[in-house]
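The complex appears here without one of its protein chains, the remainder shown in place.
In order of appearance the chains are A, B, C and D, and numbering begins at 1 in each one.
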Amino acid sequence: MENFLHHWGLSLAVFLPLVGAAVMMVIPRAQEELHKWIALLTTLVVFGVTILVACYFDYDNSGSLQFVVNHNWIDVINSRYIVGIDGISLPLLLLTALIVPTVVIYSWNHWPDPKNPKAFLILTLVLETGMIGTFVAQDLILFFVFFEIVLLPMYFMIGVWGGEQRLYAAIKFFLFTLFGSALMIVSFLALFFLAKDPAGNPLHTFSMIDLANAQGIAHSTQLIVFGGMFIGFGIKVPIFPFHTWLPDAHTQAPTQGSVILAAVLLKLGTYGFIRVAIPILPDAAHTWAPWIALLAVIGIIYGALCCLAQTDMKRLIAFSSVAHMGFVMLGIATLTSFGLNAAVMGMVAHGLITGMLFYLAGSVKERFHTLEIKRLGGLLLQAPRMGWILGFCAMASLGLPGLAGFWGEFPALLASYSPAVGLSQPVFRVYMVVGALGTVFAAGYLLWLLQRTAFGVPQDEWEGEHFHDVEWPEWLAWTPLLALIVVIGFYPNFIFHVTDSAVQSALHGVQTLAIAK
Amino acid sequence: MLTVLGFTAPHVDYHALAPEIIITVTLIAVLLVDLVSERNRALLGTIAGIGLLAAVVPVLTLAVDGTDRFVLAGNPGYVVDNFALTMKALFLVAGYVVVLLSTNYVAEGDYYEGEYYFLLLTSVLGMVVMASSRDLITIFIALETLSIPAYMLATWRKRDPKSNEAGLKYYLMGVFATAIMLYGMSLIFGVTGSTLLTDIHASLGSGTTPIVTLGIVFCVVGFAFKVSAVPFHTWAPDTYEGAPTPITAFLSVSSKTGGFVAILSLIFVGFAGQHDVWEPMMWALAVLTMTVGNLVALRQTNVVRLFAYSSIAQAGYILAPLAVAGDLKTAQDALSAVVVYLIIYAAMNLGAFAIIIAVARKTRSAELDSFNGLFEYAPGLTVVMTVFLFALAGIPPLAGWFAKFEIFRATASAGTGAGYVLAVFVAINSVIALFYYSRIAQAMWMQPASDGDHTPIRVPPALVGALAICVIAVVAVGVYPQLVARVGEMAQFALR
Amino acid sequence: MLLNEFLLLGAALFAIGVYGVLARRNGVMVLMSIELILNAVNINLVAFGALHHTVVGQIFALFVITIAAAEVGVGLAIVLMLYRNRASIDLDEVDAMRG
Amino acid sequence: MVFAETMVAQHVAFGFIAAGVIIGALRVVTTNNVVHAALWLVVVLASVGASFLLLGAEFVGITQILVYIGAIVVLFLFGIMLTRAPIGHTVNLTSKNWPVGVVVALAIAGVLGYTLIDAFGTDHIGNDTRQLTAQVSDTLFQNYLIPFEVISVLLLAALVGAIVLARKE
Partner (left out) sequence: MILQWVWLMPAIMALSFVAILAFGKRMPKKGSEIGIAAVGLCFVFALLSAGSWIHHVNEANGSTGGTAATATASNNTSATPEGAQPAEAEQAVQPVLTEKTWFESGGVKYTVGTMVDGLSVMMFLVVTIISLLVHIYSTDYVGGDRRYTHYFAFLSLFTASMLMLVMSRNTVQFITSWELVGLCSFALIGHWWEEKPNSDAALKAFITNRVGDVGLLVGMITLFWAAGSFDILKINELANNGGIDHTLLLVAACCLTAAVMSKSGQFVLHTWLPDAMAGPTPVSALIHAATMVVAGIYMVARLYSVFFHGLSIGDGNPNLLAIIGAVTVIGGAGLAFVQADIKKVLAYSTVSQLGYMVMALGVGAWTAALFHLFTHAFFKAGLFLGSGSVAHSVHSFDMKDDMGGLKKHMPKTFWTFVICTVALIGIPPLAGFWSKDEILAGGHQLGTHNFYETFMVVGIIGALMTAAYMTRCVYLTFFGEPRGAAADPHHPPHESGPRIVVPLYILSGLAIVAGLANFPWGPDSINTRFEHYVQPVGDYFPTLSAIVFNPIVAVISTLVGLLGIAVAYAYWFRGAFHGATQRSKVAHAGYVVLANKFYFDHLYTDVIAGGTKGPIAKASYWFNQNVIDGVVNAAGVGSREVANFLYGTVDQHVVDGVVNGSGFGAEETGQLLRRIQSGKVQQYGALLFGGAVILAGILVFTL
């Protein structure tokens, strides 16, 4: 069993959803119940597999890759099918495997128009393959492929099941990401050709493990190569000023799409920084870091201010993602293990919390058929449980200690007080203060949202209408997320314990650099 | 060995020539059957298809054999090497798919069927010959053999003024380009005194003189027309739009590939020493072609016309690696990149045209609107078309990504600034391209059917076959690119 | 004889042919102009053949002549068909498809 | 002096030929009478054929006369008649875009001229340029067998296709 798991566990997690999707493809569209069950079963099995993987994960060696499978793939370009996980991947893997079943459960009775559960669920499963694949891939080309696989299903989710402006939003999402990844692949290729082993022979490899020990790329070249990755990953994150696709995509996407987008897709970018950009190009990362951090804090403030200007609940939540991912990027830009830990924590926390917020927005929309904040109000009277959950999530999102969100923000700020050796302390301390100011705005927009939606009395237009409170699929889908927000909030060690030594290895290059200097 | 009156008949390697012979036999058979049998029209396409597949057999045996051969003993003007075999196989299979695409189209329209297949096979013959040609005259003849039937096929819908116009434009532009090319060839011949590419290479050495430069540019322009590189692309949209759709598919895939084969033979065998000339030329052509193709495609409303511009842009990508293919190492990378791209491109584009044909059978239109709401009533076709579209856009895990990747790799492998800039151009262009590909996807998935007509589309078996070949190739290669990567790596010229 | 006498003659013929191809409205006359160009090529080929004392130039020229015949045949067929459909062979009018 | 006389004769002959080619070609592309154009084309083709003879390429020269004047020009005349092109000066046969043609043609002439002079400025063709027709055929069937065979298929295709296209329904 254990042996099997070590060889097949990750591949199973990656490809089982595709098997499910293939099965569903041959089943006629009319059999909706069957489709739902197959999708649920598949995602649950995948979740089970990842849980097993997590159980057999060697936590004492979370800094090194485990469950590694290394198999021929494209010999011609020396790209291999290498999958494996370490402490950075594991939390994100579990997050993904958890979110997708909740999406399926939530979908049980929430079908965005034009319905068609078959297509919708197949896309969800394909999406899962892409997301899980990205988190386990240890070869740049494999990583790239999975990174891109995610695009198509999401494009269709937004484009087919989205709101009024769905065409615009879908294509914008697609174009932005593709633009970034096109530059990213050029950077990967540059690495392939430029990286040399310590003896000075060209490596000609795409293996992240080998590349992390590579050298021989001139600093100026590194900067450009890193720049390509920066745009590629930065768009996905999204870092200001590449963020404009996000509000549109989120606003227009169906609830499930928004949830997946917020909970997992945005993490692909930040994960890329931690997994690819920093270990392989520590030197360039070091030079870039102050600028990344600058954009990150701009994002924090800018995202928060844009939130304040929103009249649409979902759009507001979308902009809050920009701000939150700013904290994650700030953590990453410090290039310290503190910061990276905070970043991974921030990714997980943001995934859970913002995912929940989008679920709530979806359920509000489903009941009220609008997300316009000024038409809402008094949710606590109309659907008190939902109102409470909204309040809870708002608190979690604004970084209340004791809930998951805090452990992404506070350590990130903590880390930016004392960034990696060689980075300007005064600059980062200014960033820290500005970032801390961002928490005020976060409180501002989230409570303001809460006040205008949950508090007060309902608008007259809802007079006499009855709204059902949280229903069983919603409970089923939300409970794990809510529980995790609390559990991680109280015991962040669940994440930090896993990530700590992994980020140390990720920062190996940066540390060597510091010693050299 | 036959010797009459001091003439010694050359020794012919019939095994090496077998594909050409089989095609010739088939095309004559088609013509004869057409004469004999008035009723059994369906037989014609079948014969043509079988002939093309039969011709693949010797290609395979030759590949298994693996030795590079001269078809005429001691004459390096007609060579069967790995490159030639790869391209022949591609031409034959692509030709077979075009036959599948044509079956219902030709049978249901008002066409001369026998002659249609006859001309199609002749054109394929020209391509197959082109793959082996390492001699200016043979290249010229091969080019004409693949072109002249194509001119006529383009205008095959005789009573349709659009088809006439398509054929006329294609013909005139083709002849103009041929004329330029011939002038260039005459200059090269004048400088070197030989038409054999190996001799030309030896004679030219390295470096260049104005006359050589002029000759090379004019030679390449003739084929740049064929691959519809900007600014020699102008015929393509009009011709594609007006020609019968299977022929459009044929032009956009086979004919274009033929042009590339010629360019590759010329620059890698004949003008290998003159990369100072063709590298910048290819660079400029590549950038112009992909950019103009993509930008103009943005504004198209006719799907076929859109695909015309798309295929122009695709040609730009294929040209890109040639811009840095100067030295031996990068030349190999570039060559395999181009070969891989051509193979994958063939599958993607033929597949897309198969869908266009299938949809147009019902909607009688190739306007973008006619694809609206396709997902509602033809989900299968929609999904498959989506596969092709995003493969063309280069989204993993559909084959197109690997094709683009190979282009990136080849352009980056030179390690020069020009190469990286070109790679970035390709990157940006592939984003622009996504915009119009996704417009089709949008129409299919996200728009309601224009006329509210939701009767399902019946897809004839031949089209299903064509689609199956293409979609399997696209997905399989996308997931396991080693399949074509290996082929691309092997497909090198014997003579250099 | 100077080689360039022939080559420049060829070049002149080529240029004139190009002018004809671009400036003549009548389809048949465009075809004629094409023949001028091809003849220019042939002059080159034969002259170079003479220069190098090889028959390859002539052979090339023969192929060009043959192909020229085939092309003219096909071209006239197309022009004829065009005429059937629109009662005109004015190339300026053939612009139904553009953009 | 035989040598010199030959030289002079060749030059005189070339002068006539060149004049015929250039004047004929210019008339072909400028005359407003289609039939005249075809006839001027004959002049050009004949002059070119003569130049082949001058260069010692008898077979090509003869072929030129036979194929071009005997076949192609006749084809043109048929084409002219079938398309009922106006015989007299009734229509301006030059399109409005002729200046473009002039510019492009001059550019081509300039580039070609410069390059040719640069490359072959003083090269002489030997006086004895004659080549045996047998040599032509030997080389053709030894080295160019494949294009020769292929062109037969091509001619068949051109024939069949042209018939289909030109045929009245």
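Methods note: a contact is a pair of C-beta atoms (placed from the backbone, for glycine too) under 8 Å apart; a residue touches a chain by one contact, two chains touch by 3 or more.
Owing to the predicted nature of the structure, the values given are computational and were not obtained by experimental measurement.
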item: Interface partners of the hidden chain - shown chains only, full complex considered; value: A, B, C, D
item: Residue of A:Leu41, A:Ala436, A:Val470 or A:Val487 touching the missing chain in the full complex; value: A:Ala436
item: From B:Val287, B:Val340, B:Ile432 or B:Met446, residue that would touch the chain that is not displayed; value: B:Ile432
item: Omitted-chain contact residue, chosen from A:Tyr56, A:Trp448 or A:Trp475; value: A:Trp448
item: Omitted-chain contact residue, chosen from B:Ala154, B:Met185 or B:Met281; value: B:Met281
item: Residue among A:Ala13, A:Leu65, A:Met313 or A:Ala415 touching the omitted chain; value: A:Ala415
item: Residues belonging to chain D that touch the chain removed from view; value: 95, 97, 100-101, 103-104, 107-108, 111, 114-115
item: In chain C, positions touching the absent partner; value: 18, 21-23, 30, 91-92, 94-99
item: Missing-chain contacts mapped onto chain A; value: 172, 175-176, 240-241, 243-244, 302, 305-310, 319, 336-339, 341-342, 378, 380-381, 395, 400-402, 406, 410-411, 413-415, 417-418, 432-433, 436-437, 439-441, 443-444, 447-448, 451, 454-457, 491-493, 496-497, 499-500, 503
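The rule is simple: only the chains that are shown with their structure count from here on.
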item: Centroid spacing, where centroids are CA-atom means, of chain A and chain C in whole angstrom; value: 64
item: Chain A and chain D: spacing of chain centres that average the CA atoms, whole Å; value: 71
item: Chain centre separation (chain A, chain B; CA means) in Å; value: 42
item: In chain C, residues with contacts to at least two other chains; value: 7, 14, 17, 21, 27, 47, 51, 56-57, 59, 63, 67, 70-71, 74, 77-79, 81, 91
item: Multi-partner residues of chain D (at least 2 other chains); value: 112, 116, 120, 143-144, 147, 151, 154, 158, 161-162, 165
item: Chain B-touching residues of chain A, taken from the complex the two chains share; value: 29, 72-77, 119, 141, 144-146, 148-149, 151-152, 155-156, 159-160, 166-167, 170-171, 174-175, 178-179, 182-183, 185-186, 189-190, 192-194
item: Of all residues in chain C, those that touch chain B in their complex; value: 7, 10, 14, 17, 21, 27, 30, 34, 37-38, 40-41, 44-45, 47-48, 51-52, 54, 56-57, 59-60, 63-64, 67, 70-71, 74-75, 77-79, 81-82, 85-86, 91, 94-99
item: Sites on chain D touched by chain B in the complex; value: 111-112, 114-116, 118-120, 134, 137-138, 141-147, 150-151, 153-154, 156-158, 160-162, 164-165, 169
